[in-house]
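Here the complex is missing one protein chain, while the rest keep their positions.
Note that the chains take the letters A, B and C in the order they are written out, and that residue 1 is the start of every chain.
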Amino acid sequence: MNDLKREDFEVKKLGKATILSPIYKNYKEAAPDKEYIDDSRRIIYDASLDAFNSAKSSEEEPISFLKAGARKDIYFDPSKTKAAIVTCGGLCPGINNVIRGLVNGLYYRYNVKNIWGIQYGYQGFISDYGHEMVKLTPNVVKDIHLFGGTILGSSRGRQDISAMVDTLERENINILFTIGGDGTLSGNHVIQQEIERRGLKIATAGIPKTIDNDVNFMTKTFGFDTAFTTAASIVRDAHNEATGAYNGVAIVKLMGRDSGFIAANAALAMPDVNFVLIPESKFDMYGPKGFLNELKKRVDERHHALVVVAEGAGQHLFEEGDEVLDKSGNVKHKDIGVYLKDEINKFFADENMEATVKYIDPSYIIRSEVAIPADSVFCNDLALNAVHGAMAGFTDFVVGRWHNQFTYLPIPVATASRKKIDIDGPLWWSVLETTGQPINMYNE
Amino acid sequence: MNDLKREDFEVKKLGKATILSPIYKNYKEAAPDKEYIDDSRRIIYDASLDAFNSAKSSEEEPISFLKAGARKDIYFDPSKTKAAIVTCGGLCPGINNVIRGLVNGLYYRYNVKNIWGIQYGYQGFISDYGHEMVKLTPNVVKDIHLFGGTILGSSRGRQDISAMVDTLERENINILFTIGGDGTLSGNHVIQQEIERRGLKIATAGIPKTIDNDVNFMTKTFGFDTAFTTAASIVRDAHNEATGAYNGVAIVKLMGRDSGFIAANAALAMPDVNFVLIPESKFDMYGPKGFLNELKKRVDERHHALVVVAEGAGQHLFEEGDEVLDKSGNVKHKDIGVYLKDEINKFFADENMEATVKYIDPSYIIRSEVAIPADSVFCNDLALNAVHGAMAGFTDFVVGRWHNQFTYLPIPVATASRKKIDIDGPLWWSVLETTGQPINMYNE
Amino acid sequence: MNDLKREDFEVKKLGKATILSPIYKNYKEAAPDKEYIDDSRRIIYDASLDAFNSAKSSEEEPISFLKAGARKDIYFDPSKTKAAIVTCGGLCPGINNVIRGLVNGLYYRYNVKNIWGIQYGYQGFISDYGHEMVKLTPNVVKDIHLFGGTILGSSRGRQDISAMVDTLERENINILFTIGGDGTLSGNHVIQQEIERRGLKIATAGIPKTIDNDVNFMTKTFGFDTAFTTAASIVRDAHNEATGAYNGVAIVKLMGRDSGFIAANAALAMPDVNFVLIPESKFDMYGPKGFLNELKKRVDERHHALVVVAEGAGQHLFEEGDEVLDKSGNVKHKDIGVYLKDEINKFFADENMEATVKYIDPSYIIRSEVAIPADSVFCNDLALNAVHGAMAGFTDFVVGRWHNQFTYLPIPVATASRKKIDIDGPLWWSVLETTGQPINMYNE
Partner (left out) sequence: MNDLKREDFEVKKLGKATILSPIYKNYKEAAPDKEYIDDSRRIIYDASLDAFNSAKSSEEEPISFLKAGARKDIYFDPSKTKAAIVTCGGLCPGINNVIRGLVNGLYYRYNVKNIWGIQYGYQGFISDYGHEMVKLTPNVVKDIHLFGGTILGSSRGRQDISAMVDTLERENINILFTIGGDGTLSGNHVIQQEIERRGLKIATAGIPKTIDNDVNFMTKTFGFDTAFTTAASIVRDAHNEATGAYNGVAIVKLMGRDSGFIAANAALAMPDVNFVLIPESKFDMYGPKGFLNELKKRVDERHHALVVVAEGAGQHLFEEGDEVLDKSGNVKHKDIGVYLKDEINKFFADENMEATVKYIDPSYIIRSEVAIPADSVFCNDLALNAVHGAMAGFTDFVVGRWHNQFTYLPIPVATASRKKIDIDGPLWWSVLETTGQPINMYNE
């Protein structure tokens, strides 16, 4: 639980919501018995009976998350509200779906018609770059969910906070939706602090975008299902390459800077994989228990092997002090895929074994995919709930999903740490059994 | 909550589990800190803070579900265990994945090697049909997840319970896995009662198969994601047909006997749909608020319309007393799709409006699809947890998923009633907003 | 060869082409050695050595087709040319690709910028319908190739020729491109005759659209590759349905009114099919050699069977005098698919054999598909060559493909008769061997 406390999960609100929501009005006419979601409704973090029993006997309220959804009363007056949307960082399937959902939610559910796209990420707030804002309407976004990428363009890296808030002020933007990863959301939080410092009433809402699916307190982030779906078919291709040569070894590098969710799920979905290497599970290359020795055993026995490696795996194998940051401030990892290819080639040469090593790095092919229908529906829901929250006056929050319900979390909580695969949990054990790889490839 | 009580959720166990599980042994060597799942671990049904607060002040323990997973101790001795698998009812994406998961789980995790497939559903237990049992090994099931359908074949309908249990006895089967829908699971329950009556120690475990995703206390059933994925692309095709003609009306009939989950999700994933008709929301054909009048408005305005209808929608439109049962005992509905097509044609003729009505019924095309990767991983997990439960000696149970954890439920609880779309809830409201259809098309 | 003579293959030209083509100018600067296609270049119909030898000794020139492609001199002045595009009949994959190719070809290759889409087929020429013409630009058609259907809409049936030519005159249209089947092209020919009668200088060019691939003197028509690609995967689904039940029989009805090309190719691509029934090969239902008896043999032996039937197969089984015409004037066939399903059910009931018959009719799902890349390239080429021909002043012609070259044919030649599968040729023999079906299922 990362030492977070109950109060860390309070979502800030700009002020009292006093305007009757247009949705509420519709509801009441058509569905008089419908209940509305008020701000007291929350989802408990730990739904186990054990947790219930210990919470029952405790003074403290258990950790819980604010339930997302349409409120009876809203903070912003739809006819006077101007909203902006910005997309940052690398591509992820579903960005256009989220944009579409935001625009349609604002337009049709709240009658907000003044919606603008900020181009090329946070750069779009800085006038020096000269990226103009683009007007967004339901007609503009009508078919964009059928394409990958982002119609707004994106960029990495930070921009001057003060200049960004100047733009928000100058343009009279009331709500800012940011679609981005850790760095972007932290940026959003700092923007919010500057907004507060200036005494402005601007709501900022984040929709977490990480193809790695590693946001804390969220079962799933958008694009992840599409990512491992696409990865699974490439894993199958790699299997064909491995079996196509005597002692064929195919390596597929998949996304996952700090966690191996894509690698693990792709291997479970296409279970021809023999080794899954992830950041959460340290491994040695050499030595009796090391990966190369295990690989050799496998190749000796079956004459082909298929290795899936998450990009953040095995970083301890590189020398210290070599880390560099990319523009978004993420640690830019050494390329474990190329390293594996080279080491495996060297190793088999040293062992005088003929082997054919094939290396596949499908990163962009996965990131730029069109969202599959399951992601499409999910993106739509995320967007809609972001709209509900922002219209109600919540700010500095992200939309999440927990126990199959949508939630609002304060940004600092969502970015405090990253979700990882529990290597003693059922997901990793399924991978171990599916691959047949040793439980541990570390010499001590 | 269907008036179910805490005690209804107790899962039966054949007896004390006394054999140290082979998985536990592996665990302890490799992951000494790993926790194991004991039978006291449960998942609370309602994870809302409100429910927590009222439960806190109540005497009664809240409703909760037994947590699935590998136990430290098991009931069956792997070397002496004989397991059988049967698949019943209509096709659903993922059946082969479940079969594969069961075989691999039994074989690799528990070292159970005596595994048999019963052919053609419950018929396979009745010797008169002459369907032989087939031996299942990891090699037999290696690639079956890449195909739709079921390698074991299936059938609908009931068979003589006594004769079925005779076969279980005669063949010395210790564990029976049934993959099937309501009728199949109810059959499983009756089999279990006969087993008990005879004092046998045979575990029966069900993996609920309903493409409609309508099992109570389960977030999702296998095949559903694949179903609406496939449906979504057919909905897009239908959109092309609708726009391809002046006043073009395309109707897609999707699965959903008692619930509209596939229809609703397909429409959200491919949001060109103008009307979604589901069993949960009654509608009139005629009259000022009726569907035909609304359809006419839409066609007048845009000159094309796209209708998605769940097969169980609008049954009230047919005369009483006409219901027939299919072999599985399900009420065989009148064909709402054909009815709509005919009525729409008639209506536009009466209105002297030229219109081109196209009707698409993709049922088998959806049912026979290969599971998408998300379903593939899900099927594997369901199967593995079914194996864990049965090996631990649980019986008369199904595997489910709740709050992103796997659970075991008594069969009678799972079949007591069906999950439906809450027409006052967020799913249906998203559909209403996406389609723009009236909240209600019922004259009174 | 349908008794056609050399002179039947002359393509009409509006007059002398006297304007230097902009493409020619480009060519000459950049590729001075490039040869241009003049009107004497032709492709011989029969490329066999035998035909060569007999032609060599004959007085007559062998049958040949005008070679398509960009001419040095064109008839229409690009800056003053107004072009129109109309799409007629049922959907076929690739229509939007052809529209896109026409617009881009006119715009970029010839600098013709006055391009209009006629909406909803030939109806669009008749002012009573009130369908407005839509302006087409490269920007409008930019992404339409990624969607199935037709952005212009379509309709079936004839319209008043005189009124249509009135519209062409009134709107000052110089070139009309028609994308449609037999009926549409015949309509085009009649329009051309009226144009000539009035002494107008309007070129009409057809791009044959028949998903059945049955145009004479053309190796392939657009959409066909996509059609059997989509059909193949549905055939695989049907195989799953057939094997999923004891004595399961799955029937897939595919397009093919007068020819079985889609059925044959789908069966070759997905060779689980046991029977292919096509219009070209007559069969009996009953009797010792009849289909039902052969089906029974197969089901007895393997307990499942997969039947692919072209919609035009077995029409002799229906009573005479029942033929009706659809709006386009095509003979509307009895539904052989439903007939087969009913007869098979009856037959197995009479034989006291349990059997489960499943019937799949995917027509619209195939017709509305997005063109696969091979079709996409092909559509583009067809469109470009249609533009070249029309700009050069050819009229009353269609674009075809023969010996891997694009050709121009007079419309009457292309619509004179339909291409059929030669049941003594290699395609049908491959089908017979792949399916293992009897060479002939006709009692005498």
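Simple rule for what comes next: a residue touches a chain if its C-beta (ideal position, glycine included) is under 8 Å from a C-beta of that chain, and two chains touch if they have at least 3 such contacts.
Since the model is a prediction, treat every value here as computed from it, not as a measurement.
Interface note for the absent chain: among A:55, A:91 or A:254, the touching residue is A:91. Across C:126, C:190 or C:423, the single residue that touches the chain missing here is C:423.
Contact with the omitted chain, checked across C:19, C:55 or C:126, is made by C:55. Check A:22, A:138 or A:153 against the missing chain and you find that the one touching it is A:153. The omitted chain makes contact with just one of the residues C:173, C:232 or C:336: C:232. Within the entire complex, the positions of subunit A that touch the omitted partner chain are 91, 119-120, 123, 129, 131, 147-150, 153-155, 234, 236-241, 243-246, 248, 250, 358, 360-362, 364-365, 367-369.
Across the interface with the omitted chain, subunit C contributes residues 26, 29-31, 33-35, 40-44, 47-50, 52, 55-56, 61-62, 64, 67, 69-70, 104-105, 108-109, 145, 219, 225, 228-229, 232-233, 265-266, 268-271, 372-374, 376-377, 380-381, 384, 403-406, 423-424, 426, 430, 433-434, 436, 439-440.
Here, only the chains that are shown with their structure count from here on.
Centre-to-centre separation between subunit B and subunit C, using Cα means, comes to 42 Å. The distance from the centre of subunit A to the centre of subunit C, with each centre set as the mean of the Cα atoms, comes to 47 Å. Separation between the centroids of subunit A and subunit B, computed from CA atoms only, is 29 Å. Residue numbers of subunit C whose C-beta contacts span two or more other chains: 147.
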